[in-house]
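Every protein chain of the complex appears in place save one, which is left out.
Going in written order, the chains are labelled A and B, and every chain counts its residues from 1.
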Amino acid sequence: MGVEEKLPSGLLLTSVEKAAGWARARSVWPATFGLACCAIELFQTGGPKHDLARFGMERASNTPRQADLMIVAGRVSQKMAPVLRQIYDQMSDPKWVISMGVCASSGGMFNNYAIVQGVDHIVPVDIYLPGCPPRPEMLLDSILKLHDKIMNSKLGKNRDREITELEEARLGLSPLGLAVPEGSEL
Amino acid sequence: MSAPQTPTAPAGADDDAAEGRVYTVSGEDWDEVVAAANEARDFEGGERLVINMGPQHPSTHGVLRLILTLEGETVVEVRASIGYLHTGIEKNMEFRTWTQGVTFCTRMDYLMPFFNEAAYCIAVERLLGIEDRIPERAQIIRVMLMEFNRVSSHLQGIGPMGMELGATTIFLQGLRMRERILDLYEMITGLRMNHAYIRPGGLAQDLPPGALEAIRTFMDGAPKLVHDLRTLIDANPVFIGRTKGVAYLDLASCMALGVTGPMLRATGLPWDLRKSQPYCGYETYDFDVPVTDTCDAYGRYILRMEEIEQSLKIVQQCVDRLAARGPSGPDDPVMIRDAKIGWPAQLSLGPDGLGPSPEHIAHIMGQSMEALIHHFKLITEGFRVPAGQVYAAVESARGELGAHVVSDGTTRPYRVHFRDPSFTNLQSIASLCEGGQVADVIPAIASIDPVMGGVDR
Partner (left out) sequence: MSGPAGPAGPEEVHGAQAAQGAVPAADEANASLPARAGEERLAEPVVRTGMFGVATTGDTSGYGRLRVHRPPPLESSRPYGSYFDTVADALGAALQAAGVGYSDAIERVVADRGELTFHVRRQLLPEVAAQFRDDPALRFELCTGVSGVHYLEDTDRELHAVYHLLSITHNRRVRLEVSTPDTDRHIPSLVGVYPTCNWHERETWDFFGIIFDGHPALTRIQMPDDWKGHPQRKDYPLGGIPVEYRGAKIPAPDERRHYA
C-alpha cells in the first residue's frame, strides 16, 4: 500500500499507526451489501433516530472501489456468493467486514441447501453481529467495536508480526475454544 | 462457461424444452456472454450496449439483477434475473411444525411480516376448520397490525423511491415515521421485524398494558407526519417530472401479467381483497379503496399515500374497539379456546425472560393432568391438521399474497407455497421499461416496489 507500510518498526511506526488508525476510523464508508431483513435495520440505523452520520458513515459508497467497510446484511444465498466475493475483491485495502445478523454470521435459521452457512466461508470477517435482525443499537455497538479494532491495528512489520502471533495462538484451539481430548466427537 | 448452445434442454432435462438461444452461465464469464449476445444480434447499424444492473445496486430494491440492452439512452430489452435471495423457506417449513412455520414465513417478504403470517395462518385455520372460531379480539389486533404494516411498508417503498431519484430527504422523512411504527411493533410483539406474532388459532400473546395509549399517541402525531411527507413530494416538480407518464401499465396488461395490488388499482380498477373477499372481519370496518387511473409511477405513488391514510383510519377504528373491550381475560382470549390446537402457554415476562406464566405452570403441574398432556403434545409435536389443501389470500401492501397449504394429516406441512405479489409484479418490469429511457427504469422498479425476499423466498 502506501509509504506507511514500509516504515521500519520503531517509535516512528507506532506513532504513524496511531495517526493512521485514528484517521481511518473516523470516516469509514460502508459498501452496504444489504440483502434481506437486516438491510432494513441497516436503513433504520442510517435514519434520524439512530444516526450513522455521526460516524461519517451515512455516505454509503455504492461503488466498492471507494468503500472501506462491507456490512453483509442478510442471508447470502448460493447464487449470491460469487457476487459477494467479487465485491469484496473490488474493495481496496484497508477493508473490513461486519457480518450483520445470524444469517450472515452462521447461516441463521436457514440450515439448508440454499444459504451459505456463514459468510466467513467466503470473505474474512472482522466483527460478527448476531441478531435476527440485530437492533440498530446493536449495529452501532458493533461499529464502535470495529472502530476500536481499526484504531488499534498495526501497520507494516508490526502487522506481520501480530498476524504470525495470532495464527500460532489460534492453531492450537478447537472450534469451541475448549481443550478437547483426542478422539472425541467434537 | 460453454458457448451458447443450440436450443436443447435446460440443464438436467432429457427433453427439448427450450426454444431460442439458451445461454448457460457458470460464473465469471460475463465477457463471453456479452460477446456472444452481441454476435447473435442483428445490429442494423445501431450501437447496442448490454448493461448489467447487478445484484448489488443501490436502486434495485434488493438483490435484483437487470440485464438491459440499450441503444443510446433507450432501453431495448430488459431481462430480470432473480434468485439471489432464494432461501428455501418453503422447503424448510416442511420440516417444522405448523406453529413453527410462522417463524419461517414471516421472513419471506420482510417488509410486511404480518401479512405473510396472516396468509399462512388463515390457510391453516381454514384447513383446521376453525376460521369462524378465532377470537374476535385476536381478529381486531390482527387487522390493526396488518394495517400498521401496510403503512410501514409503503413508507419503506416511498422512501427509497425518493432516495433513488436523488432526494434523500424523502428517505429520511419516511424512516422517521416508520421508526415510530417499529417502536409500536416492539411494544406489542417484542420485535421490530419478523415478529412471529400471528399464530394459527390467534395470536402469541395479548397487547401489553400501555399499548393502546402508545398507539393513540402515535395516531395523534401521524396525520402531521403524513401531511409533511405529502407536502414534500406531491407537487414537487422534479418528482413529477420523473414519475409522471413513466412505467405505464394498463388494465389489460395487468390482467395478462397477473399484477395485483397498488399497480392494479392505479389502472382504475378498485379490486381489493379486503372488500371483495374479506377475511379477519374486514367487512365490519369503514374504509375506502383508493384508486387512481393514470397507470403510471406517479399514480401509484399517490395511491400508496392515500392507502396510508385509509390504513390509519382503520387503525383508529381498531383502537376504539379494543378500548371498548377492555383488557383481555378469560372471556376475551387472543388464542382459540381449543385445548388440542390453541398454543397452551400463556406467556409472561419473568425475571429469567419470557416464558409460560406462573399461573399456567401451577395449573399444568398441580391441577390438571390433561392440561399437562396437551401442553406437552402441542409444544413437542404440535397439532395435527386434517389432510387437504387450501389457498388463502390476503390483500397485502404489494398485492395478493396467497398461501397454498397442503396437509397430509400430520403435524408438519406437506407443502407450503406462497404466491408472492412481488414475484408476479416484477414480471412486468419488461413491459414497463422497454422502449423508455434508461433513467426511467429506476422509478419503474420503485413503483413496482418489489421486495426480493418475497420474490425469491
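Operating definition for what follows: a contact is a pair of C-beta atoms (placed from the backbone, for glycine too) under 8 Å apart; a residue touches a chain by one contact, two chains touch by 3 or more.
The structure displayed is predicted, hence computed values, not measured ones.
**Q** So which shown chains sit in contact with the chain we cannot see?
**A** Among the chains that are shown, those touched by the missing chain are A, B.
**Q** Among B:L49, B:L354 or B:A387, which one is in touch with the chain left out?
**A** Of the listed residues, the one touching the omitted chain is B:A387.
**Q** Which of B:L269, B:I361 or B:I379 sits in contact with the chain that's absent?
**A** Answer from the full complex: B:L269 touches the omitted chain.
**Q** May I ask which residue of B:I82, B:M112 or B:M163 touches the chain that does not appear here?
**A** B:I82
**Q** Residue by residue, what part of chain A touches the chain that was omitted?
**A** On the side of chain A, residues 78-79, 107, 111-114, 117, 175-176, 178, 185-186 touch the unshown chain.
**Q** Residues of chain B in contact with the chain that isn't shown?
**A** These residues touch the chain not displayed: 10-13, 15, 17-20, 22, 24-26, 82-83, 86, 88, 90-92, 95-96, 126-130, 255-260, 269, 271, 276-277, 338, 340-341, 374, 377, 380-381, 383-391, 393, 400, 402, 404, 406, 409-412, 414-415, 417, 419, 423-424, 426-427, 456-457.
The definition used in the following text is that only the chains that are shown with their structure count from here on.
**Q** From the C-alpha centre of chain A to that of chain B, how far is it in Å?
**A** The computed centroid separation for chain A versus chain B comes out at 30 Å.
**Q** Note which residues of chain B are touching chain A in the complex, please.
**A** Result: residues 27-28, 54-58, 62-63, 83-89, 91-92, 103-104, 107, 110-111, 156, 159, 171-172, 175-176, 178-179, 182, 192-194, 452-453, 456 of chain B touch chain A.
**Q** Which positions of chain A touch chain B when the two form their complex?
**A** 33-37, 39-41, 43-44, 46-49, 60, 62, 64, 74-75, 77-80, 82-83, 87, 109-110, 112-115, 132-133, 135
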